[in-house]
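Single-structure report; data block below.
With one protein chain withheld, the remaining protein chains of the complex are depicted in position.
Letters A and B mark the chains in the order given here, with residues in each chain numbered from 1 onward.
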Amino acid sequence: MAHAYTPGLRVTTRTRIVKERRLPLKGEVVVKAGEVMRAEDVVARTELPGNVQPVKAASMLGIHQEDLEEYMLKKVGDHVAKDEVIATAKSFFGLFKSHVKAPVDGTVESISTVTGQLIIREAPIPVEVHAYFDGTVTEIIPEEGVVMEAVGAFLQGIFGVGGETSGELALAVQKPDEELTPDKLNESHAGKIVIGGSRIQLPAIDRAKQLGVRAVVVGGIDDADLKQLLGYDLGVAITGHETLGLSLVVTEGFGRMTMASRTFDLLGGHVGRRASVNGATQIRAGVMRPEVIIPTETHLTDVREEEGEVQGLTIGSPIRAIRTPYFGRLGEVTALPPELQKLESEATVRVLEVRFPDGSTAVLPRANVEMIET
Amino acid sequence: MSEGKELRSILATDCGSTTTKAILIEKQGDSYRLVVRGEAPTTVEAPFEDVTKGVLNAIMEVEELAGRKLLDGDKIIVPQNGTEGVDAYLSTSSAGGGLQMMVTGVVKSMTGESAERAALGAGAIVMDIVASNDRRLPHEKIRRIRDLRPDMILLSGGIDGGTKTHVVELAEIIAAADPRPRLGSSYDLPVIYAGNQDAIPEIEERLGGKTSLEVTENIRPVMERENLMPARHKIHDLFMEHVMAQAPGYKKLMSWTGYQTNSGWTSAPIMPTPAAVGNIIQTIAKQEGIQVVGVDIGGATTDVFSVFQDVFNRTVSANLGMSYSVSNVLAEAGLPNVMRWVPFDMDESELRNRIKNKMIRPTTIPQSLEELIIEQAISREALRLAFEQHKALAVGLKGVQQERTISDTFEQSSSGETLIDLLGLDLLVGSGGVLSHAPRRIQSVLMMLDAFLPEGVTQLAVDSIFMMPQLGVLAEVNERAATDVFVADCLIRLGTAVAPIGKGKEGQTALKATIQLPSGAQHVEVPFGSMVRLPLAVGETANATFEPQGKLDLGSGPGKSLQTELVGGVGGIFLDCRGRRPFEIPTDPASRIRKLTEWSDALEVYPKEHATASA
Partner (left out) sequence: MIKNRTPLPASPSSAKRLALSACSGLVLFLGLAALLATSAAAAVPGLVVRDNPDDRGEAILVEWDGEAAGDSVRVERAESEAGPWVMRRALPGSAARFVDQGEGGPERGKTYFYRVNGQVLSATPTAQWWNKGRTNLFLILALYLGLIMVFLNIARKGGSLFIRKIAGLDAMEEAIGRATEMGKPVLYVPGIDDANNIQTIYSMAILNSVAKMVAQYDTELIVPLAKAFVLPLAEETVRSGYMDVGRPDSFRADNIRFLSDEQFAFTAAVNGIMLREKPAANLFLGSFFAESLVLAETGFTTGAIQIAGTANIHQLPFFVVACDYTMIGEEFFATSAYLSREPMLVGTLKGGDMMKLVIMVFLVVAAIAATMGHSEAFRSLLVIR
């Protein structure tokens, strides 16, 4: 328990970014090694056979199975659209009519007069894998995909939703503690990745969706809003497959959270540059955090990794409280008593003393703070 | 289980996903006792990537605390030589996400379920059950297997002399999927075949070359009987040989584990942590002839173990836990279910944010009392849901012929009823941070009572310092040493709960009790809807006579009295007359808060001044 702190999120200004881009099943790779790609370019594609949908037409019409063909408006092989009437039956001299509507878009695969069923096959599902970020193809994985590389800035959020997308970075707020409200969004943000401040709420998300914003990077979000946005209560933090219309990367946490200045400055410094965002998060063994990639050089050069020094907490270290009652507040360590202390909850743990900018001080469990890199 | 030579001292470690815990056990006089324990962060992942570093750190802490030399450089000194070294070194591991398996069976609710039980009992997480009748098309099954990338596959199906085609078909699907293991692609995926023995040649033909296939006895030789042990042992063996061997540092660790016998040093396997916990619970149930439920609530998962009618069952609820999965507890249980345990009002949106923040920052701990109460409320729901899931899997076998008499005409029960019988439960053991580290032990008592709703007379205990895994692996080597320490040092006896079944009228006397406490006989009358706590220290017992009133039942029949011996603990005796089947909490907030506060005060669960002030 003594040394528990959240693994730091990566926020680097220049690094080598390498990503494997794979198809879910075997297909065709459409690029060659060495090619320079843009984020939305397709690198590999394949097709999944369409699903089939059985329709119990005879019983829906209330007719005998063997008579089904008489009532059909479509033949085998015909294309049908969703909700299109494909069979109809009249009874009582046309007084009562019953219809069978196509449940999906597709083609009529078969009409069975034995079972009274129709089979409708949906169109094959094309599967394409994009380059995801501007970069160079460095390796081909035959029939499966490629390896993409670029050099640029890379940062991780703590939580995100929505899949991969890319666009130009745009700043919608002036300061990291400003909320991203609907009035700060305008037409110029369409198709871009918008950087917000401390929080975004549902009206602003809706506005962003309307405008066609590709992604939003913001300090915090309320869980109630997230539930509304997703349409369900998120249980396990495994995300990335949602189709929301935009991707969302939260850099700090839930609630109103001022975006770390390092993150804000890094993003702000690249306004106008093309970036790629992936909201996919997985907080588990093999942790995956949402990310923002800002390629600065598509031609690969040698990069010396900046080694973030792993340093422990010392007196004077700037920290952020990450649990109620001081949640989200920034401060400075003033003492690190070695002995265990009893908290209000009566738990006995290792603590530290912290002074907040307004001069007040507090005693916090060491597990409830995270260090802020300056 | 060879007793072997008398072991003088034992060192055991458990490599968890965050911490590695070491304990030192010594023989003192006739019995074995825990001497010290130490812990250090686990070092499986970057930057260290060698599990033994964490193990050595933990052992060094033990060395310091025990004042005894155990290490010679980077080596454990074995066997014991004077005061240096130990006679046995054993280890368990759940690092790297534990053992993740996929199992197959012909019929999902029959051999599929048997396979699931075999894998769970061996300490695995079952990612999916592929069965002939799971309504997925072959290509869907193939894709699923590819996506999952399990550590190991247990292929079963058919009774001996039963179907061959189905199980061969399953083998073909696995062969077509050609799965690669999750850790390291340099070795073939281990597949255990434990199905119809007649189909072995066909299975070998299809999977022999592509996977590292191991054949063992059928887990369901006839419909009426399961034979899970051979498959479980095979799973352990392969876990060692293939899965663990791939994890960084484990090869070295495996070379260390072993114990001294008459014929010299014998190496011992590293067990998956949950399998070891299951092992110690089974051992205890067998030795004392009791029915036991054990629960281990972790950050991401909650394991429930039970032994009823000599049948051992284990389930793992992969998405119920107190940190990574905390938000899922809320989603599955629903906010009202969590809030029913909270004795104050709270803004929903605020609570949601707090829970989600705990999810994304799983290592934080509750500082304020309010936070603690919320966390313990969530834990009740996590435990309750995990127990529900356990009840659903700990069932009798399906597909077995039933015998009927004419009196069954209108009550034809289905097969596969749950084995869990709360009235027959003797001992409930809790483990995991929220239970073991609750600031007041009585909080663990109430959490367990609320979540499991034990009926009749039930002893409660918690695992003080997560020692069950180490004792489980020790039980494989020396059963007596394991049970000695388990009884004396591992368990913290919380006391005994007495809860009559049924519903009474609020405020009317529900239970009359005469208890021969060491301080003298005490007569108590407990009104329905309330709880009473009586002190009875650890190691003490008391004879008691209970007279449940009205239709209430303590197991001897409605309104019938019961004589029994109660076992003491740090909490004492809890007379819980809040009702069972149904157990009800008022739904309107004012009476709920009043009731919860009343119970909390009766048991002194939370400091009084805060419990109300923080509202």
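As a working rule, contacts are C-beta pairs under 8 Å (C-beta built on N, C-alpha and C of every residue); 3 or more make two chains touch, one makes a residue touch a chain.
These numbers were taken from a predicted model, which means no experiment stands behind them.
*Asks:* Any idea which of A:Ser112, A:Thr138 or A:Thr181 touches the chain not displayed?
*Replies:* Once the missing chain is taken into account, the touching residue is A:Ser112.
*Asks:* One chain isn't shown here. Among B:Lys21, B:Arg206, B:Arg220 or B:Arg352, which residue touches it?
*Replies:* B:Arg220
*Asks:* Quick one: which of B:His166, B:Arg440 or B:Arg533 touches the chain that's been left out?
*Replies:* Residue touching the absent chain, from the options given: B:His166.
*Asks:* Could I get the residues of subunit B that touch the absent chain, sorted low to high?
*Replies:* Interface with the chain not displayed, on the subunit B side: 106-107, 109-111, 132-133, 135, 157-159, 161-166, 196, 220, 223, 398-402, 404-406, 408-410, 412-416.
*Asks:* Where does subunit A touch the missing chain, residue by residue?
*Replies:* 59-60, 62, 98, 112, 114-115, 117
By our rule, only the chains that are shown with their structure count from here on.
*Asks:* Taking the mean of the CA coordinates per chain, how far is subunit A from subunit B in Å?
*Replies:* Once rounded, the distance between the two centres reads 34 Å.
*Asks:* In their complex, what parts of subunit A are in touch with subunit B?
*Replies:* Listed in rising order, the residues are 1, 3-6, 24-25, 158-159, 222-224, 226-227, 232-237, 253-255, 283-286, 322-325, 327, 343-349, 364-365, 367-368, 370.
*Asks:* Show me the residue ranges of subunit B that touch subunit A in the complex, using the header's touch definition.
*Replies:* Contact set of subunit B toward subunit A: 17-18, 41, 96-97, 143, 146-147, 300, 319, 324-325, 327-328, 330-332, 348-349, 352-372, 437, 439-440, 607, 610.
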